[in-house]
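Removed: one protein chain of the complex. Kept in place: all other protein chains.
After this line comes chain A, so read on.
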Amino acid sequence: MISRRGFLGATAAAVSYGALPAMAQQQPIRVGMLTIKSGALAAGGRQMEDGFRLFLRERGDRVAGRPVEFIVADTGGQPALAKTRAQELVQRSGVQVVVGPVAAFEALAINDYLQEAEIPFLCCSAAAEDLTQRRLNPWFVRTSSTSAQPCHPLGDYVARELKYKKIVAIADDFAFGQEQTSGFQRTFEAAGGTLVKKLWAPLNVADYGSYISQIGEPDAVFAAFAGANGLRFLRQYSEYGLKGKIPLIGSMTTVDEGVLHSMGDEAIGIISAGWYSAALPGEANARFVDALRKQTGVDPGFYSEGAYSAGLALEAALKAVDGKIEDKQAFMNALRKVDIKDDPRGPWRLDAYGNPIENIYIRKTERRDGRLMNTVIKTYENVSQFWTYKPEAFLAAPVYSRSEPTRL
């Protein structure tokens, strides 16, 4: 025999259970974004927000038939604060998916928490290799790339097609710069080149003069910088008269559109590799670039496009589950299976580790229509984070760092 209270509870549960699916469709989907609005990384944070907001505006703030409530939190670029903000987004604002953050150290700081809380984590910028390699979180997918993903084809291209033999690398001395450089080194040396010297510049170094004096006379210089550092380095490189003498190879962020508009002739002629260029042909990209140029006056780059792609992935997954984000596991399964065709950057899908398999473009920085852009000169299609290596062998080697990468 059941008590009266138990009976009431069971009835209430049954009634509300019946009503729930219909109710759920009316409820907005709550999307939280972790961005940076203050401090040194604020430019990237703003571009990221611009990209996602453009996606929402194009959809009229409705995705898969449900309204979207977009909640933005500022981490200030500090890992500890990023964690607090992530907890606030989940516990107080009740977001059902987290998009962002800008920097890898922020992503690493919140990854464990989001895994514990079982919140889908759509990472649209942070490129730390191990997030989709050796430290997997079943709730994590990425829409940008790993640090080294564009550098693998670049190393190969530079050795085989540009025929450079000896290269000196200079990079920001933090995980992103180290991973990019090691990825470049692995494929460049596999194709017969030699990285004769690696110069590591502290992230907040005021002056690259002393590093530039140590470059010597290689065939080319590989530069892997993020944020404002690329701008400063390139100016000083030409100040010291090396521009025009020793050609420069850049990682994606060294000449990213987000900072390219602040550069001058010192950037012209740099060969770089990335998963996007504002100069890509195609209707989807033309629309995307036009919309953001109207709003900001400059071409979109890494951060805006990564966040826009996160929107597209969210939409594709939500459509696959009829907007029912409440069924987290089904939503997450759908998210891992997205196959995006009409992204401004070109088609991409996720590999078994939650990282995009996407085109990598070899780009050359040129001045056209009075502004600098990264013209695409060669496309490597469907590049995975493991390049041509077997994932098992790749993952058995230690993660990229300052030391020499293991030969595969």
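The rule we apply is simple: contacts are C-beta pairs under 8 Å (C-beta built on N, C-alpha and C of every residue); 3 or more make two chains touch, one makes a residue touch a chain; residues count from 1.
Going forward, contacts and distances are computed from a predicted model.
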Among "Branched-chain amino acid ABC transporter permease", "Gluconate 2-dehydrogenase subunit 3", "Spermidine/putrescine import ATP-binding protein PotA" or "4Fe-4S ferredoxin-type domain-containing protein", UniProt's protein name for the complex chain that is not shown is "Branched-chain amino acid ABC transporter permease"
Touch with the missing chain holds, among A:G60, A:G241 or A:G370, for A:G241
Filtering A:F105, A:Y211 or A:Y389 for touch with the omitted chain leaves A:Y211
In the whole complex, of A:V141, A:V259 or A:V383, the residue touching the missing chain would be A:V259
Missing-chain contact among A:A228, A:A352, A:I377 or A:A396 belongs to A:A228
Logged for chain A, residues touching the omitted partner chain are 38-46, 173, 199-202, 204-207, 209-211, 213-214, 227-228, 231-232, 235-236, 239-241, 258-259, 261-264
